[in-house]
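All protein chains but one are shown in place.
Residue numbering begins at 1 within each chain, and the chains themselves are lettered A, B, C, D and E in the order written.
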Amino acid sequence: MAGDGTVKLIDEKGIRLDGRKADELRPVSIKIGVIKNANGSAEIRMGKNIIIAAVYGPRELHPKHRALADRALIQCFYRMSTFSVNDRKSPAPSRREKEISMVISNSLSSVVLTEKYPRTTIDVYLQVLQADGGTRTASLTAASVALADAGIPMKGLIASVAAGLINDQVVLDLFDIEDQKGSGDLPLGYCPVLDEISLLQLDGVFTVKQFEDSLNIAIKGAKDLYEIQRDALKQKYTDIRAEVEVPEKPKAEEPKVEPKVVPKPVLKVEKPKTEEPKPSEDDKREVE
Amino acid sequence: MAGDGTVKLIDEKGIRLDGRKADELRPVSIKIGVIKNANGSAEIRMGKNIIIAAVYGPRELHPKHRALADRALIQCFYRMSTFSVNDRKSPAPSRREKEISMVISNSLSSVVLTEKYPRTTIDVYLQVLQADGGTRTASLTAASVALADAGIPMKGLIASVAAGLINDQVVLDLFDIEDQKGSGDLPLGYCPVLDEISLLQLDGVFTVKQFEDSLNIAIKGAKDLYEIQRDALKQKYTDIRAEVEVPEKPKAEEPKVEPKVVPKPVLKVEKPKTEEPKPSEDDKREVE
Amino acid sequence: MAGDGTVKLIDEKGIRLDGRKADELRPVSIKIGVIKNANGSAEIRMGKNIIIAAVYGPRELHPKHRALADRALIQCFYRMSTFSVNDRKSPAPSRREKEISMVISNSLSSVVLTEKYPRTTIDVYLQVLQADGGTRTASLTAASVALADAGIPMKGLIASVAAGLINDQVVLDLFDIEDQKGSGDLPLGYCPVLDEISLLQLDGVFTVKQFEDSLNIAIKGAKDLYEIQRDALKQKYTDIRAEVEVPEKPKAEEPKVEPKVVPKPVLKVEKPKTEEPKPSEDDKREVE
Amino acid sequence: MGDKYIISEIEKDHILSLLEQKKRIDGRTFDGFRDIKIETNVVEKAEGSAIVTIGDTKIIVGVKAVLGTPFPDTPESGVITTGAELSPIASPYFESGPPSEAAIELARVTDRTIRESHCVDLSKLCVVPEKHVWILFIDFYVLNHDGNLFDVAALGAMAALATTKIPKVKVLEDGSVEKSEEKEQIKIEHYPVAVTCYKIDKYNVYDPNFKEDRVSDSRITIGFDEEDRIVALQKGYQGTYKPAEIMEIVRESLNVSKALRKELMKSLS
Amino acid sequence: MGDKYIISEIEKDHILSLLEQKKRIDGRTFDGFRDIKIETNVVEKAEGSAIVTIGDTKIIVGVKAVLGTPFPDTPESGVITTGAELSPIASPYFESGPPSEAAIELARVTDRTIRESHCVDLSKLCVVPEKHVWILFIDFYVLNHDGNLFDVAALGAMAALATTKIPKVKVLEDGSVEKSEEKEQIKIEHYPVAVTCYKIDKYNVYDPNFKEDRVSDSRITIGFDEEDRIVALQKGYQGTYKPAEIMEIVRESLNVSKALRKELMKSLS
Partner (left out) sequence: MGDKYIISEIEKDHILSLLEQKKRIDGRTFDGFRDIKIETNVVEKAEGSAIVTIGDTKIIVGVKAVLGTPFPDTPESGVITTGAELSPIASPYFESGPPSEAAIELARVTDRTIRESHCVDLSKLCVVPEKHVWILFIDFYVLNHDGNLFDVAALGAMAALATTKIPKVKVLEDGSVEKSEEKEQIKIEHYPVAVTCYKIDKYNVYDPNFKEDRVSDSRITIGFDEEDRIVALQKGYQGTYKPAEIMEIVRESLNVSKALRKELMKSLS
């Protein structure tokens, strides 16, 4: 991140290269249920970012000795597709991908009621199809929605977005060029329901004042994003409602697509799809 | 595989660069019992190919969770020696080696009576000492003989050879240069006793007619090869006979070399050397 | 190792580039207890070599199937820091590091009373902070002291040093330049108490006579080194004595630093710190 | 798969008893395909890209074009290299880690269909012989696995390739090359598609869903070009075929290939 | 850590009940540090090196300077690359093998503190643009882990960097470069330090020992430069913070950073 003054990233009127104001999010859309096999999934598009989140679990953990006696383990796997960036990314997982996987996993662990599923794992796969700055925050935002889609009980959704500095000015939600040419980046993961910060990183050079302003603008942005997350989950609820109006016997072979009634999108969905955290012998043999 | 017309791979009389006719196999020799420690083994020389096949098993599988409840797993490991080709091969296993290992394993699995040895593994190691085109088919041919040598009951031997196109003509058993300069390659694994095809791959460009002709010529070639396989196994039987004439108590310390009477080389050899598919505790400790 | 005659490694008076005589060790210092978390540890400085040895164990071995039914396994991990040599060393373990780990492990296994701790592992970590020729021997010397510091019962300490040839003359304890420019290197691991050789390697070109002389000078050097090892362990004993004079209740939270009374530095220390080779359930859960 | 997943005998019996009545579990004919959807140019940052869905199977393919040096023995040819990831995102049966045997087979069979069809003239990817050629990395990610991966992968690879645009290149005086902003569509010489026939007991079906795929005894994937030539073939799983069966499948699959190519061409027009 | 090691509830309760009484297990104040010792030039063969101990935590850092080619997109900049090893030498809880998640985080957070502070002007590491630049490999090895690795690692990295001497380089006529025997200290433009605040239940403490580290719910590491600017920040573990708490920690950590920098500068003078 170089504070390269030669590029004018924001004009006198406070308008950025892509036409946004300083505290404006990029266009965001969130679609639920995009991966049929997963227990829950979401696709987020934010600027040119395209990211898929899929949740599998709670399910048995292999090798077993890694299981936690009193709660579920949340494992995240953030991966960039080779073609998601300008220069082809090597398919081998990078140290960056491992670090991001860890901070996302930590953040989600703070809101999931993991103690409900001792000795299991909840696996969250994040595949970046196109990267445009802020993939870690968009991934966390999508992951949180995918967990809700999977019916995993949570204390609240996490909305995640970065603030940053361009030409020494605090702005929300940096896109690719701003990320590269700007002088600071502050990714935030925030749970509006709880008013708690669960992901926070920074690189660049910030005065304490700039940091405080950035933090505030990021929190505001996260709150805006949260509304979009809720809408996505509500939309699904509406869709299911519409479907349920026409009564129809669920197909026996496809237990997965049986309508999941999500009365309120976020908090403590009563029963997750996988009711029995300890899979039966049959399941186990299938998984091997 | 490039259809390079500048090299004349076959002349007007239908004679190929190495003097063979279109439907002729390269000189083949198969020798049995070349790896003393193995339960069964064979060396095949076919043109300049030199390949060793060694069979270990049925034996306990590690890790155990990979074992199959109702039958033996057949694991093949096809590997090229670094010096087997003109340009030194890297010693790390390539994707090509992994794919070939898989298709050979699939082919052998179709004839071995795997259900006789539940929860065990039968390991087939294939080491290419020199490569001259058609190593996968020669490997499969040798593997099949090595399994018979190990006394593993099979529904029938698999004979394997490729057909291909050179200068748009269908020929049998391509050697190195034909493989590189020809315009198509169709490796076949075929069980003459059952009249069943268990390995089939193709690359190049074939009309449907050329494909059918190639398939037929390859089947005919496989039948010829099968006779050579039988002879190799018969020869061994004869050798053992000769040896058995002079009665001699088998050495107690060397249970492995006790004469294996193979009354008819192929079908359902009554008792494999390792009679007890579930190894005893002692065996297990030795293997660790 | 090239016998490069152009560099004068030793002068007419038998004085070497660093001022030593042929049969003289480099300045050596050994410090005990340098790694607080380890059960035993030592730092050796020998010439410009700086090496740390740390011992953990006897402790449970993972995966369990590698454990030995009748004795402890001794696992050594010799590693060079990336910055320990003139050209940066890659952080990935080299074949050389693996071989050295093995010969050190073999040597230590010959003196440790491994049968006292069946089914456990004693792990010896050797980190080369700076390399100056003879790191394997210095590592073994330090490892041996670290084992004594850990209270592991041994038949005797191993002292390890190399002899070698420079300008066709037999000398003791080659340093970096002598190692590179000399014409032979003979690393020795020797147990003075038992008069037994437990490590011996050689590269270079030696007549049988030169070999015998080198062996003898190395044994003599090892005996000198042994005195330094003993002094280091005695010093520790003295230090502890001094400390114990002022009686003081050991802190309950810090069982590790409870004074280890080492009455005679080497032979068969009665009780190792970790008295119970089979860790309790609690320990096990902590290790996971 | 066969080996890897144990399916209840009951389910297998159910599928088979339907097949005996000429029915499939979702009501299709034996050679009936599920809905096919091909979207191209889905990832701007890739030089070419496509998402193909057949039923609930979904694969994304991206093409990255990178300037590199040619292989010493083909100094005037560009390079195509194909990789597949069967990420656990796509199925509860996939595991994390380095490419599995199944992923390697999927990548290599698709690679052969592309390569052997000569759909891209590699000599046209050469910029400066021996020095600079285009390397096309075709990478695909299975996003949801509901059977029939080979056909979907090949459609995706062709759709991505056929929409690939690479920068024009200027060769400077000192022999180095400079990419321009302007991009140019690569020329496609042939339009191969792959068709896989799955054998369950003695029945041959096409485009299986995951359950049908899983109970299959064997499969044959055939790559056909638009001149009805066979450019690749792979028998998979452990089952076997009579020679006559093979020829029957070749002819049947050739018919299917025409329908698949129609979908491909529609998406490209 | 949180996850990885199970600590007896009794021990955690003990630590907490002391904290409620404003006490720590070893008697320090909440922001009190253990003894700090910084030794530099400990490894002659490294271009720069340091051993830093805080209490019983000990880390060695070495800098190797290697001539290499720059990244194509920054042809006039040298390169800094940071690696950490949490070798099992340092703790019974570390395992052998490739770098763990924890090692990667430690290396990357320290790397960001160094890099973002611009403490080394990368353009000064350029010898011949596009051809030859200095690559500084900063590698650290944790030798004994008794808590608070991030602060120790950053001190070590800065102490090693600030004492790094690299050979003078002559550019020959043919464009190749030749290292001279003479060495030159690299210039340090800024002196960042990292301060980590650990949260145990609702208490914030600094410089935890291993047990305190292990029972922490979360931590925040902040890199500050000598102009009191924030150059890096990392929240770790699974716990969370209220926005106001963050600001409080920033201000408190800023104070702590000044004390740490004093120790650093003392070691360099």
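Just so we're on the same page, contacts are C-beta pairs under 8 Å (C-beta built on N, C-alpha and C of every residue); 3 or more make two chains touch, one makes a residue touch a chain.
Given the structure is predicted, the values throughout are model-derived calculations rather than measurements.
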Q.
Based on the whole assembly, the unshown chain contacts which displayed chains?
A. B, C
Q | Selected from B:Glu99, B:Asp123 or B:Asp203 as touching the chain missing from the view | A | B:Asp123
Q) Since one chain has been left out of the picture, which residues of chain C touch it in the full complex? A) 1, 68-69, 73, 95-96, 98-99, 102-103, 106, 109-110, 186, 191, 194-208, 211-212, 215-216, 219
Q | Missing-partner contacts on chain B, residue numbers | A | 35-38, 48, 50, 52, 54, 56, 59, 77, 79, 81-88, 91, 123, 125, 127, 129-131, 253, 282, 285-288
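To be clear about the criterion, only the chains that are shown with their structure count from here on.
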(Q) If over half the contact pairs have to be identical by residue number, which pair among A-E, B-D or A-D is the repeat of C-E? (A) A-D
Q) Using each chain's Cα centroid, which is most distant from the centroid of chain C? A) D
Q.
Can you work out the whole-Å distance between the CA centroids of chain A and chain D?
A. 30
**Q.** Separation of chain A from chain B, taking each centre as the mean of its C-alpha atoms, in whole Å
**A.** 51
Q | Chain centre separation (chain B, chain E; CA means) in Å | A | 58
Q.
I need the residues of chain D touching at least two other chains; which ones are they?
A. 6
**Q.** chain B, residues touching no fewer than two other chains
**A.** none
